[in-house]
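Excluded from the complex is one protein chain; the other protein chains are retained at their positions.
Here the chain labels run A, B and C in written order, and each chain numbers its own residues starting at 1.
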Amino acid sequence: MEFTYEFDWSVIARHEYRDYLLYGVAYTFIIAFFSTILSILIGIVIASGRLSPVKYFVWPCSAWVGVARHIPAVFWILFFYFVFPEILPDSLGSILHSWGSYALLAGIVALSIDNGTYVSDILRNGVLAISSGEREAAKSCGLTSKQQWVCCLLPLATRIVLPALANRTIHNFKNSSLCMVIGVTELTWATQQIESLSFRGLEATLVATIFYIVISLIFGSVSHKMENRLNSCRYSAKDVLNKPSLSVPTT
Amino acid sequence: MSLDWLSFMMIGGWPDGPPGGLLINIGLAVSCFLMGFIFAVPLALLRMAGGRISGFCATAFIEVLRSTPLILLLFWCHFLLPIIIGINIPPLWSAFIALTLYSSAYQAEIVRAGFSSVPSGEVEAAQATGLSKSQVFINIVIPQGLRRMTPASASFAVSLFKDTAVIYVVGVIDLMQSGLIAAERNPNKMLISYLVMAAGFAVVGMVISLIGYKLENRLNFTRKVVSE
Amino acid sequence: MKLNQLFKNTLFIFLFTCAINSSIVNAESIIDQVKKSNTVRIGTGNDTPPMNFIDEKGNWTGFDVDLGSEIGKQLGVKVELVVVNNKTRIAYLSNRQIDMTISNLSQTRGREEQIDYAEPPYLWTAKIFYARKNEFKKISDLAGKKIGVNQGSNAYTAAPQEIMKYSKIEPKIIAFQKNAEGILALKQGKIDVFCQDSPIIAALAGESASEFEVVGTGFSPGLYGIGVPPNDSKWRDAVSFVLQDMIKDGSYERIYQKWFGEKGLYPMPHNARPRLPSDTFGDMAYVLPD
Partner (left out) sequence: MIELKSVGKIISGKTILNSVTLSLQRGEVAMICGPSGSGKTTLLRTINRMEVIDSGDIMIDGVSLYDEGINLCELRSRVGIVFQHCNLFSHLTALENITLPLIRVKKLTKKLAINIAIDLMDKFSVSHRRDIYPDSLSGGEKQRIAIVRCLAMSPDVMLFDEPTSALDWRLRDEVSDNIKSLADLNIAQIVVTHDLDFACATGNRFFMLNNGTLTEVDCNTLACQSTDRVGRLANSVRQSSMLEMV
């Protein structure tokens, strides 16, 4: 065993390698941002489907969540990149195939699908957590049903849902690294690229790792602060999140 | 009904195509879950009750691992750890190390949450009857904490199993990799290969979910026991 | 205080172990280690037909693998195959985690700075552009097109250099993790052309000759060499001599014929054997005299 590695930080400073890293950071943010937004939209749709009184909306949504929750994100990425255009009509598929940014789009959509199932679960639990007692209390104060939602129930649900959503967002940010398998030039891809061109990937990977950690910690602490501010009226979100039906493996 | 049309899925990969690859996924998920748990308990305890330095180290370890993407962790263990320690690590082992580290950090947080969700009143009551600190821990905190963390642990087990799909990037021929090989060899049956892969993950994932659910119900302490 | 002590102790033990190990490494040539342990660790890949891949029965096979086991046989030791890929093979060598790599490794200046090569190289190669049939006529047509390469292959730099010789418009390079993914992308139209070494293209062409063709001629001629750890000339010579013996006694030829010969699994259009210029020397193999 011998630690012979001599760090050579000039590798990262060389402009072509530095550009890989900078573009990588940009792509990582783009993927994380858009897939988070899209996944929240997907989550809202699925959650309202599962909560809707119409039976024909409930079971497809529940079944979808039951299945999709068990399918790896990296599978979705490869599926959307290689297979999805194939099952479309030929003309549309070939447009997607030949579109230069399709890898990026496929990555974003795949991550949104993956994250969306989790988000829908979180939202659904948030709404369910508003006990019927609170609804009745809101009703008994004479609020209209719109007022009930806007003034009482939605803020309450937000407070319950926010910590779990923040957690998922960090997770999604980290998952953006999976897009490297289809050649999206994000940060993890950049570290591998530098490794393969210069044989000095350790420095680049170290920088990338620190970047991921710092961003996650910053986001974590921001969401924590926000949570504390919202929790001036304390509601036990923990009880809700420990519900067995929720599949968020976080604290 | 003949399954000949699926036979192309039975070739390529360890030892006999995707079904064999799935075994690698399951084996890795199970072993890394257990190994991770073994590391997680002391980590959680250090973070909760360790001294200043050891507590900080545990916290740093957990937070660093939790904020590093799994695929990057995998590259660390596969490409970079060998450079640092100078020992050659086969892909399967580096996947094992990465997943164990990953699951130990996540499970440490689950364990911590489980332990701290034990009602403080019960801990006090135990102390008040004269149980020593370690006795309180063994008799009250551990049994209750373990039960309280089962839902989170179960869903983490599912997500860990899912995450084993990533290991194909370092060349382990698991379900994902062997499915991809099958798809590459038969491009016209690509959709079927992908569906088989998805089904493999979904079915096993559901079984794990089910086991977790059963375990949760069994450990539920509101159950009534008929006296002998 | 106590922890500090513990930390110091650990550090000491760590450094001590390092010192012991490094002294062993420095004193001993790999040839001695190989003899002592009776195994040679050969790093090779598993996803690059025909050089090294897992066949349909799940066996690890390929030209590199056959060459490796033959070298092991001639050295009289057991062969332990270690999986490497395009990104790890150099690092593993410089850290002496493997004793040699036979893994479609082109000799380049950049790599020469990191590792050593056994003499002679074992295969002539060229980079080849591979595209859908009747789409491009010559290399200059590829200007500004999307070019797929394998991440870790030196095609990443060689391909745009070649195209830029004919045109000012830079091509767009997309790096895939596996060759097969690149070919799939080519088939689906995600990239216009895939660039890889000639033997690898030969294997791909064998499977899909009706759909694809080679654009222009090969470029960036290269040599596949056996990589060995740097600064160990004793070991390097040992491997070189075995390779030369194999070329002389025909065992190299046998492996070559099995894979790339006219009746082989992936017949190659040109003679890829390491040889001397035929106009001066006939078709003599390139082997150092005794």
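Note that in this section a contact is a pair of C-beta atoms (placed from the backbone, for glycine too) under 8 Å apart; a residue touches a chain by one contact, two chains touch by 3 or more.
Keep in mind that this is a model prediction, so the values were computed, not measured.
J.: List the neighbours, among the chains on screen, of the chain that has been left out.
T.: B
J.: Touching the missing chain, which residues of chain B?
T.: 119, 121-122, 124-132, 135, 139-140, 143-144, 147, 221-227
Here is the rule we go by: only the chains that are shown with their structure count from here on.
J.: If you average the Cα atoms per chain, which one ends up farthest from chain A?
T.: The chain lying farthest from chain A is C.
J.: With chain centres defined as C-alpha means, what is the inter-centre distance between chain B and chain C in Å?
T.: Each chain reduced to its C-alpha mean, chain B and chain C end up 36 Å apart.
J.: With chain centres taken as the means of their Cα atoms, state the distance from chain A to chain B in Å.
T.: So the centroids are 20 Å from each other.
J.: Tell me, which residues of chain C touch at least two other chains?
T.: 21, 87, 91, 95, 177, 181, 184
J.: Can you list every residue of chain B that touches 2 or more other chains, as numbers and ranges?
T.: 79, 83, 86-87, 169, 180, 183, in rising order.
J.: Quick one: in the complex, what on chain B touches chain A?
T.: Residues in contact with chain A: 63-64, 66-72, 75-76, 79-80, 83-87, 106, 109-110, 112-113, 117, 148, 151-152, 154-156, 158-159, 161-166, 168-169, 176, 180, 183, 190-191, 194, 197-198, 201-202, 204-206, 209, 213, 216.
J.: In the complex formed with chain C, which residues of chain B make contact?
T.: 11-17, 51, 53-54, 78-79, 82-83, 86-88, 90-91, 169-171, 173, 180-181, 183-185, 187
J.: So in the complex, which bits of chain A are touching chain B?
T.: That would be residues 1-5, 66-67, 69-75, 78-79, 82-83, 86-87, 170, 174-178, 180-181, 188, 191-192, 195, 201-202, 205, 208-209, 212-213, 215-217, 220, 238, 242-244, 246-251 of chain A.
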